[in-house]
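All protein chains but one are shown at their positions in the complex.
Entry: subunit A
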Amino acid sequence: MTKWLEEHTPKLVLAPSFIAILVFVYGFIAWTAWVSLTRSRLLPRYEIEGFIQYERLFDSPRWDTALNNLFIFGLLFILIAMFLGLILAILLDQNIRTEGAIRTIYLYPMALSMIVTGTAWKWILNPGLGIEAMVRSWGFEDFTFDWLVNPEMAIYTVVLAAIWQSSGFVMALFLAGLRSVDGEIIKAAQVDGIPTWRVYTAIIIPSMAPIFLSAFIVLSHLAIKSFDLVIALTGGGPGYATDLPATYMYAMAFSRGDIGQAASSAMIMMMVVFAIVVPYLYSELRSKDG
């Protein structure tokens, strides 16, 4: 008995966590997938009816807006955050004396809750008393900066706040990458008289491909899960103008009482995440085993 116990202790220690993950991650995904195929409304029903919820979803103009917004927001957020992060990392890589302090400043937003970030930017961007009013009080009477309340432009305020929050993190990733490039190669290139910008574009940046991939994965993951920032900054408004799939799902689940729509929109979100993350994780785990 003790022998058996001794032999199986590691498995017994791992078992509760593993079972928890099986039930609360995979079991729950299965539940949501199942319910997304039923006619569930206020209460879940379990008779499979096919893809009616997904048909309703893609017929809904609100979901259409949410998907469009995800595309605009995701694309701009990922591209600009990566570009800014790379530029900042390269600037900081030039033997800056106060590097530690500057890095701390660039990265602190990452420690804040998205709700705090949203609250701050909501105040700064509000046309009545924020940047618009400030510039007007300087004498530019016609200055308008009303993105926050303009349905056409509101999504870009979400992009702005999200970049403010996350670009420092991308910088930290790239900076670590720059530091891990073989110094000998760079020295050799400099001895040969190759200009610094060429060293970056031809040698350093191409060698950081895996870091670009990591940054892309993390940022796209952040973009798809974006929920708190929209809630705090625009509340999804004006109207539904800044709805994202995450806010759509939440509205259906907790204020509209439409479980079928909530489940099907959650499943779409998960498919998008998995389409990006699964190939990445798979290759990561494979390369580690090999």
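The rule we apply is simple: contacts are C-beta pairs under 8 Å (C-beta built on N, C-alpha and C of every residue); 3 or more make two chains touch, one makes a residue touch a chain; residues count from 1.
Here is the rule we go by: contacts and distances are computed from a predicted model.
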Seminar exercise, completed: The chain not rendered here carries, per UniProt and among "Aspartyl/glutamyl-tRNA(Asn/Gln) amidotransferase subunit C", "Carbohydrate ABC transporter membrane protein 2, CUT1 family", "Na+/H+ antiporter subunit A" or "DNA polymerase Y family protein", the name "Carbohydrate ABC transporter membrane protein 2, CUT1 family"
For this session: Among A:52, A:72 or A:124, choose the residue that contacts the chain missing from this document, as touch is defined above.
Result: A:124
For this session: Return the single residue from A:149, A:203 or A:253 that touches the missing chain.
Result: A:253
Problem set entry | For subunit A, the residues touching the chain missing from this view | 6, 9-11, 13-14, 16-18, 20-22, 24-29, 31-32, 35, 44, 88, 91-92, 94, 96, 102, 104-117, 119-124, 129-131, 133-134, 137, 164, 168-169, 172-173, 176, 210-211, 214-215, 217-218, 221, 224-225, 227-228, 231-232, 235, 245-246, 249-250, 253-254, 259, 262-263, 265-267, 269-270, 273-274, 277-278, 281, 284-285, 288-289
